[in-house]
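My structure is below; once you've seen it, I'll send some questions.
Missing here is one protein chain; the remaining ones are kept as they sit in the complex.
All chains are identified by letter, namely A and B, in their written order; residue positions are counted from 1 within each chain.
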Amino acid sequence: MMARAAFLVIAGIAVAAALALVLRRNTVHGALFLVVNLGCVAALYLMLGAIFLAAAQIIVYAGAIMVLFVFAIMVLIPGKEETGPDPRRTWRLLAAPLGGALLLELILLVVGRTAAPAPTGAAPSDNVAAIGRLLFTDYLLPFELTSVLLLAAMVGVLLLARSREGSAEPQGAGPEASVRGSAKPQGSEPEASLR
Amino acid sequence: MIAFALEIGVGALMLLVFIATLVARGDDRRWVGWLAAAGTLALTLLALPLSPAPAQLGGAFVQDGLALFAKRLFLAATFIGLLGGLSLPGRPFLRRAGEYHILVLASLLGMLVLASARDLVLLFVAFELMSIPLYILAGFAKREAGAVEAALKFFLVGSVSSAVMAYGLSFVYGAVRTTSLAGVAKAMPDGDGLLILGLLAVFGGFGFKIAAFPFHMWVPDTYEAAPTPFVAWLSVTPKAAGFVALFRVYFEGMGTAVSFWVPVAAGLATLTIVAGNLMALPQQNAKRLLAYSGIAHIGYMLVGFAATSASGTAMVLFYLVAYVFGNMGAFLVVEAVARSEGSEHLAAFRGLAQRSPLLALAMLLFLLSLGGIPFVAGFWAKLYVFWAAATAGLYWLVLLGALLTVVALFYYLIVAKRMYIEAPPATTRVPLEPMLALAVLLCALGVVILGVYPKPLVMAALRVAAPLF
Partner (left out) sequence: MIADLGIAFGRVVFVMMFVLNLGGLLTWVERKQSAIMQDRIGANRASILGLRLFGLFHPLADAIKMLTKEDFRPARADRFLFGLAPFVSVFFALVAFASIPFGDVLHVSGREIPLQAVTLNVGVLYVFAMLSLGVYGVMMAGWSSGNNFALLGGQRAAALMISAEIAIGASIIGVIMVYGSLDLQSIARAQGELLWGWIPKWGILTQPLAFVLFLTAGIASTKRIPFDTPEGESEIIGYFVEYSGMKFGMFAMADFLETVVVAGMTTALFLGGWQVPYLVAAGFHFPWGATLALPPLVVTLLQVGSFITKVVVMIFFLMLIRWTLPRFRYDQAMRLGWLGLFPLSIANIVLTGLVLLATRPA
């Protein structure tokens, strides 16, 4: 009873935050609503006994990814409100019925289903070890591939974000040099892009 | 371990290139590219004698005939693509050659694993490993006009498609409660609505990756702005990987339930063929023309997919090989001409036959192959695909495809006309880098050999496709 009430409250907040994310014109507010949504999802994981997953969700999504999102939005958005007419307004006319149809379909499918049997036994209290074991046995390959993916992404980010090609950079400069080189304009750069 | 030999090899090669880049000094680091190309060639040769191995990691990774067939294709195509890109001019390619090749190899690793993935998690991770380096490579020449826009378009469409795919995969998992594709295939005959909805969403994600019609918007712009040797590779290998993954997800082990995908694939094929061919007609930029024609070719392959049979699958595999050689070759010739004339406009091809007869001949071969003229690879590819579809009873689809092949021939022959009939603006030869010439030569050989003697490859494709059903 308590669990169901808690679930309804948390899920309600999650849905409301997700809606607010889509409907708010203010991007910073939207991003913060997304943080609320992610927090609610973490709470749902917690209710399912997946404590590690909940903590990882908070740290990775709310604590790291969204911080960078909000950071980027704050730097890039000139005004507080992103206004002006949407050039592709007509597409929304198409999106609404399609989205509605998908929603209806999902509701029909989910309502018609009988609840699947719960996994055997209660959720293990120490699921960190279990997750670790799985990651290094059955899911070893995806795990290792992800590290290659991160390496490639890192190389790519350095490639795309490097501000100046050559001239200002001493030969064979490592990352140190680039930090030193960018130290000076650090303060003035975001200023220029404000408002 | 032997089952992972190729993946480990590509991973090690990537790390080797990475380290070489770190220790490299000076402004010209293109020698790193030689390392990557040589390594890929070595791995291609290594892949040839490999034989199927038992499934690994609890069935999540299979090294069967299909996987090996696909991996050999990916490796060979990557080798040709790397050869074509070795002599790219421009500062970024000199200084950042290491990064370019690291990203290509990372993407290649993703493709190799994708061809073997029999697990939803592995499938998705491999897909992302294949795709994300491609976004970056599309924006590689970031100082040039349009490159950033192209990369961004590709990235946005690609990440939305990944999201759709992940969303679909979550439904699939919810319905079958296992991440194993074998489990999915087993549950499919029950016709669970949630499972079908999930698989349809995944199909949408695949549609973006292989650039089928309603999901194709990124293709022309990205192709036009990205470096051409990369585009040559981009236009074929990820598509091939996408098709192999499609077979794994939608065919393998499903038995009679595969017939469910016929209307989906046939509908998508119709749209893609019609749209791709018609939109290619007015194009005046060679890369955009090839981009739209590439979309049309995806449509023809979807015709083979719609046959939902072992022979259909095999014919798509054959088509993929023919498409790899034909399309890559055409893009590489465009690169050679563009490097000499400084333009990718069709007008740059005027009188190419009088200036560089061999280059023009190669281009003619590629165009004929793409158009489906007898005795080059593309003819057999189209014929076999249509034959498979007709066997499955999809006569209307065959008729439509054949009709639009005529349209395709029209725009391919316009290029040929420019090369052979119109007068050249200058009489100088088009200079050709040796490595680029080698890459073009390899493609031309592939097209001609497959056109004259397709039988061994067709047999091999039939052999590897049979166990799926």
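The definition used in the following text is that a contact is a pair of C-beta atoms (placed from the backbone, for glycine too) under 8 Å apart; a residue touches a chain by one contact, two chains touch by 3 or more.
Here the structure is a predicted model, which is why all the values come from computation and not from measurement.
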Please work out which displayed chains the absent chain touches and list them by label. A
From A:13, A:44 or A:70, residue that would touch the chain that is not displayed: A:70
Missing-chain contact among A:32, A:109, A:145 or A:159 belongs to A:32
Just the residue numbers, please: which parts of chain A touch the chain that's not shown? 28-29, 32, 35, 51-52, 55-56, 58-59, 62-64, 67-68, 70-71, 74-75, 80, 125-126, 128, 175-176, 179-180, 182-183, 186-187, 190-191, 194-195
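Assume only the chains that are shown with their structure count from here on.
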Between chain A and chain B, what is the separation of their C-alpha centroids in Å? 30
Show me the residue ranges of chain A that touch chain B in the complex, using the header's touch definition. 105-106, 108-110, 112-113, 116, 138-142, 145-146, 148-149, 151-153, 155-156, 158-160, 165-166, 171-172
In the complex formed with chain A, which residues of chain B make contact? 11, 14, 18, 25-27, 57-58, 60-61, 91-92, 95-96, 99, 102-103, 106-107, 109-110, 113, 119, 121-122, 125-126, 128-129, 132-133, 135-136, 139-140, 142-143, 151, 177, 193-194, 197
